[in-house]
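Complex shown without one protein chain; remaining protein chains in place.
And then chain A:
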């Protein structure tokens, strides 16, 4: 195989191509992995905002007692504060533009770490909300000790309760990891493979 000859043929191949028009500059959304992740995060952001708004009506819907309502509002306030902080971070990520005119290695590393960082932030937020919800449920059980569930709980051993809490947290962790891997992981993995192939051997 003669590469020099091939190179000449490559450079002498002047196939006629259609003109690039003004309309082509207006088309659709970008399709880099980071744009896909941003799009996914935007959809999830909308879902979380709706959940937060609905969450404000929980005490009314379930007719909470006054102490339970106050406790709920404290936990709800903490959740809103965390969400606001993380939403601000995601918003910055969403608006941050990227520069494709830098060299490929820098470009790939930027994509890789930016995506990884934001997926980690996303996971952290999910864990925090999960833990706050569990804490609220535990506090609610403590406050409503006359209820049937609290009476059942009294009959259970401490080891059983602790084990249950541990398994619940474990399930939240596994679901979050799987969710993140399913939606975002494959793009990060693909980019990592490309970065590795650039390394010296």
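Just so we're on the same page, contacts are C-beta pairs under 8 Å (C-beta built on N, C-alpha and C of every residue); 3 or more make two chains touch, one makes a residue touch a chain; residues count from 1.
The definition used in the following text is that contacts and distances are computed from a predicted model.
Trainee: Not counting the visible chains, the remaining one has a UniProt entry; which protein name from "Lactate utilization protein", "Sigma-70 family RNA polymerase sigma factor", "Cysteine desulfurase" or "Transcriptional regulator" does it give?
Mentor: "Sigma-70 family RNA polymerase sigma factor"
Trainee: One chain isn't shown here. Among A:51, A:70, A:104 or A:164, which residue touches it?
Mentor: Going through A:51, A:70, A:104 or A:164 one by one, A:104 is the residue touching the chain not shown.
Trainee: Which one touches the absent chain: A:54, A:81, A:138 or A:194?
Mentor: A:194
Trainee: Touching the absent chain: which residues on chain A qualify?
Mentor: Within chain A, the residues touching the omitted chain are 1-3, 6-7, 9-15, 17, 19-22, 24-25, 27-28, 30-34, 97, 99-108, 111, 187, 190-191, 193-194, 197-198, 200-201.
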